[in-house]
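A single protein chain has been omitted from the complex, and every remaining protein chain is retained in its original position.
Naming follows writing order (A, B and C), and every chain is counted from residue 1.
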Amino acid sequence: MATKKELRIGLIGTGFMGRTHSNGYNRVPNFFPELEYTPVLKAVCSRNAEKVQAFADQWGYESIETDWKALIARNDIDAVDICTPNDTHAEIAIAAAAAGKMILCEKPLSRNLAEGEQMVEAVDKAGVANTVWYNYRRLPAVSLAKQIVASGKLGRIFHYRANFLQDWTINADVPQGGTGTWRMDLEAAGSGVTGDLLAHCIDTAMWINGGITDVSAVTETFVKERMHALTGKVQPVGIDDACIFHCHFENGSLGLFESTRYARGHKALYTLEINGEHASIRWDLHDLNRLEYFDHSDESIVRGWRSIHVTDGDQPYMDKWWVPGLGIGYEHGFVHQVADFLKSLETGEPCSPTFKDALETQKVCEAVINSAKSRSWQDTGVEWTEK
Amino acid sequence: MATKKELRIGLIGTGFMGRTHSNGYNRVPNFFPELEYTPVLKAVCSRNAEKVQAFADQWGYESIETDWKALIARNDIDAVDICTPNDTHAEIAIAAAAAGKMILCEKPLSRNLAEGEQMVEAVDKAGVANTVWYNYRRLPAVSLAKQIVASGKLGRIFHYRANFLQDWTINADVPQGGTGTWRMDLEAAGSGVTGDLLAHCIDTAMWINGGITDVSAVTETFVKERMHALTGKVQPVGIDDACIFHCHFENGSLGLFESTRYARGHKALYTLEINGEHASIRWDLHDLNRLEYFDHSDESIVRGWRSIHVTDGDQPYMDKWWVPGLGIGYEHGFVHQVADFLKSLETGEPCSPTFKDALETQKVCEAVINSAKSRSWQDTGVEWTEK
Amino acid sequence: MATKKELRIGLIGTGFMGRTHSNGYNRVPNFFPELEYTPVLKAVCSRNAEKVQAFADQWGYESIETDWKALIARNDIDAVDICTPNDTHAEIAIAAAAAGKMILCEKPLSRNLAEGEQMVEAVDKAGVANTVWYNYRRLPAVSLAKQIVASGKLGRIFHYRANFLQDWTINADVPQGGTGTWRMDLEAAGSGVTGDLLAHCIDTAMWINGGITDVSAVTETFVKERMHALTGKVQPVGIDDACIFHCHFENGSLGLFESTRYARGHKALYTLEINGEHASIRWDLHDLNRLEYFDHSDESIVRGWRSIHVTDGDQPYMDKWWVPGLGIGYEHGFVHQVADFLKSLETGEPCSPTFKDALETQKVCEAVINSAKSRSWQDTGVEWTEK
Partner (left out) sequence: MATKKELRIGLIGTGFMGRTHSNGYNRVPNFFPELEYTPVLKAVCSRNAEKVQAFADQWGYESIETDWKALIARNDIDAVDICTPNDTHAEIAIAAAAAGKMILCEKPLSRNLAEGEQMVEAVDKAGVANTVWYNYRRLPAVSLAKQIVASGKLGRIFHYRANFLQDWTINADVPQGGTGTWRMDLEAAGSGVTGDLLAHCIDTAMWINGGITDVSAVTETFVKERMHALTGKVQPVGIDDACIFHCHFENGSLGLFESTRYARGHKALYTLEINGEHASIRWDLHDLNRLEYFDHSDESIVRGWRSIHVTDGDQPYMDKWWVPGLGIGYEHGFVHQVADFLKSLETGEPCSPTFKDALETQKVCEAVINSAKSRSWQDTGVEWTEK
């Protein structure tokens, strides 16, 4: 067996994202055996020693830490994976960069633009490899959508629309803040659905369709007060429960985005649709192995939306998995991101989206929040350079 | 206004099919103005004078009869339309042919093969135009399926499958016999789902895919006894509640057919699918404006089932209706059949399916019933000549 | 046969809408025999005598006119049906009201708010029955959606969204102006997709979810110049090719609307979705017989969106048509509107949407256009009173 180069991982945070990332590291050796690098799960960090040890046992981490600064200080760690709530991203990332660690940071990059700019500055100065876990890009159907648009099949793009609809916070008894519900707390999360859900939609959109130049948004907080899980007090809710915005892209197309946690019946309905001069594409996370495609050049009497089951070996990433017709799941996007990050170490190319790319998404989020507050159009200042 | 030639209609039967046919006659002048012939609703016949008068008023018939023999005897009637229960088709049709009337007979042609043969003999001898209302052929999506297969796009056919699933007789309180439920009575109907529902599937199948040569069937009667609506007595149920058969077509393909009135959740789920060497087709009556089509010659990464919304002017019959995207309904198949019958009077070509064509469907039905009874394969004797 | 009261119709305009309305008048006697009133097709009017005569022959009008003022002046006409381009609605309607005629006006009510206000004033002053053909309301699935929301099943409403996507003007060779393409001409149409398509969405939305209070919109004209069909000259395009807006409803819910004629692959994709506290609803014109419904009170392990095939006798209007499972089409919405208008003559109740109701939709359209021009939120001034 050829000896692999090791990428020694230190994971900070053991929540939902800690699990998805850990699974990614564990699966890559089985499904991407050709890579030069292999992840080694060196350490995992969380404040509660007992819980973090159980997590380490479950996922195969060699050791634990209860202080993230201690983890960053270790010499046997090459890369720090940040899976903690948003309000800690900047501090940890800046410290990790200063310590010369590569960084894999959970999205959104930061709570706000100012934090994000500091983070980009930190990794640029340190010259460390970095990436942000916008995992949906690497679902095969979404990657195929990117490939199709890049190939020119759609021609001039007229419309890009996406939404991300959930329904888990309709119950007014859901608290804000605390371990499982920090996403409801403005201080911890930075924003509500905008940073949590729309950030995904924006990242995918700019990756496929280029920069967003200006936005006009509305937000709403349907339940005005919730108990805070840490204080036990009923407090005003600061986050946006729902956010809608329309926008222009640099290429002249119109964009339309919506997210809410109050769409009864939708668990995680991330959908996107792109309408071009010659063809259109749409996708739905609830049926993530399918891509729908309409090609106007088909013979007219048999023209229709094609339901593509993206499970063939010539479709993105699918040569790694099973046989045609046998679908994969949500978690595989993370496996693919680990594989692509390892591959980037071989090639020396950045693993997109980098902090810089993710900062552009922050610019849009910031403009969206500002637009909603000011009831006015806002320029984003986005300079999208990723291809 | 150019004077139209008249086709003077005498309708016998005022039930569900009396309504669909009457609607067909009424709509053709509005949507097919180019036809030389126009239907004139001369008379309608049913036993109850009051009810038939109400029907005549509603649908625009000029006069009524309460004895079908009187209707047939009238000189001002060119064509007799038979919408009565199956047990009367043969007698009426044979008499109408003898009187020199054209005949439009509701499906199935007859209760059994022997009756059907007499009917074919009668129209042949009389030399009168004739047709059977297998209405689903003339839904645009089904006509398009025929056109696609005939064009050779599918190549060699491997599989043809169809089913017709309903759930309206699960309740054991549904009676057999009588006005609304004669289809549950063996004497009146000749068979259960085989003649009522599978006959449609078989007609479409042979029209598209050629003759069925032999069959192996199973039938079931789930509710063994029901009250008879005419006698009030609980009697054994003679009809087939469900029927499944597989078969061979002349072209070497395998066929699979199923019908039941015990498929909870399906109101009138007539579906068909055809798998060929190069392409496949499927259709579903519950979404009757759509045809699904898969073409293996599409570029592999964007290959998938196409959902064709059959509402464009270059698709069968659709130049007569609205604009793309705006669907039509069940009733339009009957309108199209009226139009095609009128057109056949212009051209002198038969209006398929003729009695002869429908007799071939009777042969399959007869073989199916015999196969189920004998638990053995049965040859059908079909000689399919319609193209 | 009981003698019916006559509603003597004079139709102005013989285009697409002239056909749909004429079909409505022709079908009602067959399917709504219980009504006291019956439409009588007294006259049809269009400028070209030969063409209007052909139309009269096809649809059964007793006479023709080539000057709409002559039609309005006739004593044998009770109701004027306006199917002409938008720029003529106001003048004809005001004259018809002054002549004491009932008015059935094709939507949108007018090109702009000012015209609409004059029209409402005219019918109010004249005291004549009036209605506007927002036909989609009366498709059974849409009527069922209204019924479900009105019943309270959804609880508090959080979101209403609708779109109307087409693709027929992507080709830059489509002209503006003229007989078939007046909808592309600002002078004739008043606006582009806003008045043509979004007006439908807004009418349905306010009918179901109440008044829209303020809007923020963006519009786009993708093809900047087109030949004018009447002048032959290439001229700037004045209409909106696409329009997106978000808004608030009086009940506190957020609205999101989009329309375009540049969504490749969509012929007439009118969809709507409503998310409430307890349940959600969605509908799609391309599958117009279906309504999707999600009820959170269903047992959790078997909870999911229900696909309701709205073809049963206990669902709106469906007792008039066929049997469960057998769908109807686009045209039936117009038949239902004729029936409801005739019924309103019996009861003396207005037939919604009246001119007054449709004016509220004009207010939203006007605010949308103004918002897009000024890049700012606009109050609509809507006072929605219809229930």
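Keep in mind that, in the parts below, a contact is a pair of C-beta atoms (placed from the backbone, for glycine too) under 8 Å apart; a residue touches a chain by one contact, two chains touch by 3 or more.
Predicted model, so just to flag it, every value in this text is computed and none were measured.
Looking at A:A95, A:V174, A:A229 or A:A268, the residue that reaches the missing chain in the full complex is A:A268. In the complete complex, the residue from C:D167, C:D241, C:D295 or C:E331 that touches the missing chain is C:D295.
When the full complex is taken into account, the listed residue touching the unshown chain is A:D57, out of A:E6, A:D57 or A:D319. Of the options A:G100, A:G152, A:P236 or A:P324, the residue whose C-beta touches the omitted chain is A:P324. In the complete complex, the residue from B:I170, B:L230, B:I301 or B:V323 that touches the missing chain is B:I170. For subunit A, the residues touching the absent chain in the complete assembly are 1, 16, 20, 22-23, 26-27, 29-30, 33, 53-54, 57-60, 166, 168, 266-269, 285-290, 309, 311-312, 321-332.
Remark: the residues of subunit C touching the chain excluded from display are 144, 147-148, 153, 290-293, 295, 298, 300-309, 312, 314-315.
Within the entire complex, the positions of subunit B that touch the omitted partner chain are 154, 158-159, 161, 165, 167, 170, 216, 218, 220, 222, 242, 244-246, 248, 252, 254, 256, 258, 260, 262-266, 275-280, 294, 296, 305, 375-377.
Note that in this section only the chains that are shown with their structure count from here on.
For the touching copies subunit A and subunit B, the fraction of interface residue numbers used by both exceeds half; the interface is of the same-residue type. The chain with its Cα centroid farthest from the Cα centroid of subunit A is B.
Every chain gets a centre from its CA atoms, and the centre nearest the mean of all protein CA atoms is that of C. The rotation that brings the Cα trace of subunit B onto that of subunit C spans 180°, given to the nearest 5. In this assembly, the C-alpha centroid of subunit A lies 42 Å from the C-alpha centroid of subunit C. Each chain gets a centre from the mean of its Cα atoms; for subunit B and subunit C, those two points are 36 Å apart.
Averaging C-alpha coordinates per chain places the centre of subunit A 55 Å away from that of subunit B.
Shared interface positions of subunit C, defined as residues touching 2 or more other chains, are 266.
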